[in-house]
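Every protein chain of the complex appears in place save one, which is left out.
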Amino acid sequence: MSNNSAVVQGEDHYLNHSRGLMSWLGTLDHKRIGLMYLFSVLLFFLMGGVFALLIRLELFKWGGHNLVDANTYNKFFTYHGAIMVFLVVIPAIPAALGNFILPIMLGAKDVAFPRLNLASYYIFMTGALFAVLALFLRGADTGWTFYTPYSIRTNTTVLLVLFGAFIAGFSSILTGLNFIVTIHKLRAPGLTWMRLPLFCWALYATSIIQVLATPVLAITLVLLCMERILQIGIFDPKLGGDPILFQHFFWFYSHPAVYIMILPAMGIISEIIPVFSRKPIFGYKAIAYSSFGIALIAFIVWGHHMFVSGQSELANFVFSLLTMFVAVPTGVKVFSWVGTMYRGSIHFNAPMLYAFGFLELFTMGGLTGVFLATLAIDVHLTNTYFVVAHFHYVMVGGTLMGLLAGLHYWFPKMFGRMYSETAAKIGFWLIVIGFNVTFFPQFILGAQGMPRRYWSYLPEFTFLNRISTLGSGLIGVGFIYTAYYFYRGMRSGAKADANPWNAQTLEWKTSSPPPHENFHETPVVTQWPYEYLPEDTSMPANLR
Amino acid sequence: MLQEETVIHHHAHHFTSANHEFEAAKQGMWIFLVTEVLMFGGLFVAYGLFRGLYPEMFHEAHQHLAVHMGALNTVVLITSSLTMALSVSSAQKGHKVSSVRYLVLTLILACCFLGVKYFEYSHKFHDGLLPGGFFTNTEIKSPKASLFFSLYFMMTGLHGIHVLIGMGVISWILRRTLRGEFGPSYYTPIELVGLYWHFVDLVWIYLFPLLYLVG
Partner (left out) sequence: MGSTSQKHHHILPTKTALTIGALLLVLTAITVWIAHIDLGPFNFVIATAVATLKASLVALYFMNLKYESSENRMIFITSFLFLAIFIVLTATDLFFRQEVSVHGTFIAEGSSQSKLKKPWVSTPELVAHGKEIYAIQCVACHGLEGKGNGPAAAALNPAPRNFEAVDGWKNGRKPTMVFKTLKEGLPPSSMASYATLPADDRWALTHYVLSLHPQVEVDSPADFARVGIDPNQESVQEKEDPKISIELAMSQLAHAESGMERGAHLYHSRFEQVQEGPFIGKYLYQKHCLECHGDHGKGGIKVSVLGVYPVAFVATHPLNQQSPSMNSQEVFNQAVIRGIPGNLMPGYGNLSSSELKGLYQYLKAENE
């Protein structure tokens, strides 16, 4: 965890401010907590990724029995889903990058409640521990959605996974709470709402969702645990309850959770595009407010996960209609980004490449979402690989591209060193090509009717499944390569300037890496952070 | 306004003043209460939907709850909320002795609440009015009556856990008050615990008519 060897000798900064393992485990510094989150999340990402590769390997040949039996396969996709959703994609950007960057962007010395912040980290790890512990017992085979009544009946260790997700949920709540208060109360003098960087706006909207939606997940999981322990029967048809009600409860959280995943990534893209286009952001207010539009709409569309589950036709109609509205604020953002790039002086550095990756993949994911929101089509596509491809385009193509964009963008700030730009470009192409090779065939497979979550398939689907599996290997190589050049950069990369990208948000006004209290003196903000002048097209020479 | 003070509170380094810190902490507490509203909210939603679906069952099942016990507990909890409010304002004015007195009173009332709850629960256990699969009562004729008691135990149970946690934090601030840590210049913890305790009262204010007085 401690990168003391990576530290640039000389001045005092957060990495060398204090030393030893305990100075990390007991730290109240948001930057160190952010890094601890980052490395934990990457560890879970590795775990989830291994399960993904195992799933793809099982599907390499038709007929099942390639690697594991059907029950083990059920556990594999359950673990892939649960780990990736609860332990990777939800905390990845807000808890890791957000924790590191948000207070610096606001010109604050720390988040509002540093102790609570550290507590959130340990709560998160406790929850993760429970979930991972279940792996070594009898696992879980319900899928990450825990649908009743199967989740009540199965003899696997679902209870531990439920408990783990319940605990990890509190971490998410407390992080959201912390961020809202931080943004409300700890902005630097002069940093008015309309001067707030768009990443902060995005995190603000995300935090609101976390605070409003996650408690409902908590009570849902408590009730489900109680179903198993006390047989309360609220979700159990055998005892007079309603299993579809569980789905309402679950998706009231889990649909907004999708926006917990994607909004911060959108924030990162909004930061990167003006910097690398050397132009003021187009439609600042539209981007800021559309985050809130998305946050609000997030709460009124959950029923589109349940079109074929037996909910009423009225509900189907209402949710299908409401879902279409998500496209509006999302479209506003995409068009604003494109508008920003228009006639800009675009620099194709790694962060910008990932921003392009985000735009391409997220747009594909978003538009296929519109297909799925259309009731008549969804009835046929539900539970096929079309859905799998759709949400991987949104979550991997959206969130993960955003995360990688952010990691490349803030890497010099976090570690005070640069990664190899050439290596980053190779890594980008490996990941993006691998991703498309993996998931594009799944759109076709789904449209042809291949159901998801089965450990085998009809022989005619073999060819596309093979391509998909090969693609997943390519993504794997891409990520390992990325980890490698990041590690190289941390240890022996070129020393980074305070502001290597010539950007204007506050985190670039302090040294790299930042000092223990972020700024030597509290910054005073006098202008908007996107004031790029027409003649100001320069990037530092070594990065062009 | 500034009286002689024994305690001087130093605010954390990332705030500009004690008041700044207090406002931030209080806002954090309000947001925490929002999460509580939505957590209890899930149960209220389940309650509302099942009541809408099975009104007769709810009517019949609720007659097996003791209204006088519920009413007594309402009075107890409202009074405890009052004593908590008085304790907070005493602390704000710097009246340590009365603040302590009111806090102790709040604790006693909370114990009374749990005592009454204990008698109610054991009576239900005895009558077989248990949640879901354990429901053995034969007097109630409506099908699915076990659902009512599942909801009853989940809602009052979650509320009861909040009362217990409340007693824990009240004991904690009682200790700190006795040490003389609070005064007109610093009373953040006691005010926040007050907010939490009033919220627990707020939940019960709804639980009482919804569970005990089904029309």
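Letters A and B mark the chains as written, and numbering starts fresh at 1 in each.
Here is the rule we use: a contact is a pair of C-beta atoms (placed from the backbone, for glycine too) under 8 Å apart; a residue touches a chain by one contact, two chains touch by 3 or more.
Please read all numbers here as calculations on a predicted model, not as lab measurements.
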Selected residue (touches chain absent from view) among A:V216, A:I281 or A:L400: A:V216
From A:S18, A:T374, A:S420 or A:T462, residue that would touch the chain that is not displayed: A:T374
Contact partner of the left-out chain, one of B:E120, B:E181 or B:D201: B:D201
On chain A, residues whose C-beta touches the chain left out of the figure: 71, 138, 149-150, 153-156, 184, 212, 216, 236-239, 242-245, 248, 252, 299-300, 302-303, 306, 310-315, 318-319, 368, 370-371, 374, 376-377, 379-380, 386, 443, 447-449
Footprint left on chain B by the chain that the document does not show: 1-2, 8-11, 17-19, 22-23, 26-27, 30-31, 33-35, 37-38, 41-42, 44-45, 48-49, 52-53, 67, 71, 74-75, 78-79, 81-82, 84-86, 88-89, 92-93, 184-187, 194-195, 198-199, 201-202, 205-206, 208-210, 213-215
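Note that in this section only the chains that are shown with their structure count from here on.
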Whole-Å gap separating chain A and chain B, where each centre is the average of the chain's CA atoms: 36
Residue numbers on chain A that touch chain B, as the complex places them: 108-110, 112-114, 116, 173, 177-178, 180-181, 184-186, 211-216, 218-220, 222-223, 226-227, 230-234, 236, 239-242, 245, 249, 517
Chain A-touching residues of chain B, taken from the complex the two chains share: 12-15, 20, 23-25, 27-28, 31-32, 34-43, 45-46, 49-50, 131-134, 143-144, 146-147, 150-151, 153-154, 158
